[in-house]
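And then subunit A:
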Amino acid sequence: MQNSGIRVLFEGSNFERLLGGLLVTIEIAFISIIIGVVLGTIMGLLRTLNSRPLKAILRLYLEAFRIIPILVWLYVVHFGFSPLLGIDIDGEVTAILVFSLWGAAEIGDIVRGGLESLPRHQLESGKALGLGTRQLYRYILIPQAVRRMLPGAINLATRMVKTTSLVVLIGVIEVVKIGQQIIELGVIKAPTASFWVYGFIFILYFLVCYPLSRLSKRAERRWQN
Partner candidate 1 sequence: MTHPEEILLEIEGLEKSFGDRKVLEGINLQVGKGEVIVILGPSGCGKSTFLRCLNGLEPVQAGRIHYRSQDLAKPDVDFREVRQHIGMVFQNYELFPHMTVIENILLGPLKVQKRSRDEAQRQAEQLLERVGLLDRKDAYPRQLSGGQKQRIAIVRALCMNPEIMLFDEVTASLDPEMVREVLEVILGLAKQGMTMLIVTHEMGFARSVGDRIVFMDQGKICEISSPEQFFTSPSTERAQHFLDIFQYDKL
Partner candidate 2 sequence: MMVYIFGGRVGVHMQLNWEFMIESLPLYGAAMWLTFKLAFWGILFSLLIGLVFSVILYYKVKVVSSVILAYVELSRNTPLLVQLFFLYYGLPKVGVHLSETACAIIGLTFLGGSYMTEAFRSGIEAVGRTQIESGLSIGLSKVQLARYVILPQAFAISIPSLGANVIFLLKETSIVGAIALMDLMNVAKDLIGMYYKTAESLLLLVLAYLVMVLPLSLVLSWVERKVRYAEFGD
């Protein structure tokens, strides 16, 4: 009986379908990170400026994601915005919207932290060498800041890939949903399928996230001291 369960994974195109589903979540995470990095860099730079209201607003924006769970924001956009705007927003678009905004908030914090943690005397010794503003950024500020930010950014990517599993709850057809379909189809033929299918999805996520978190740890060891 257990054999028939594990066989479900390789029946027909099931294996490819599951991988395809995983790709959907990875795609959502990837696009969101790209958008998040662009928006977040701008927000991070804005947060280093000396504008109190700007700082407060952006801080509030970050805290909104730190305090309210991502799933709640997915629900707000999914159930709230579609009727509000009178259009049907696709689950994937909802997901990318929410994850991008979340990513922007977190990347913004990483960028701010990276810039603020640069020791002042680094800048001063750069100036003392006669470097101009652009050269200061090009040779001193940006290379050091990027090194400080990279581990945090990779770490965020790992969290984002894990969190994309939630999009099944707003109706996106991704790996968990495809898993459910496979289980339902095989309910009589392979009653133990859910053990194997969910076990397999568990391993799939691990295979994607583990290398990322290793990378983040390595970057941290190499660059953050």
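Behind the choice of candidates: all candidates are chains of the complex that A comes from, given by their letters.
In this text, contacts are C-beta pairs under 8 Å (C-beta built on N, C-alpha and C of every residue); 3 or more make two chains touch, one makes a residue touch a chain; residues count from 1.
The model shown is predicted, which means the values in this text are computed figures rather than measured ones.
Listed candidates 1 or 2 all sit in this complex, but the one touching subunit A is 2.
Residues 2, 5, 63, 66-69, 71-72, 75-76, 79-80, 83-86, 158, 162-163, 165-166, 168-169, 176, 183, 191-199, 201-202, 205-206, 209-210, 212-213 of subunit A are the ones touching candidate 2 in the complex.
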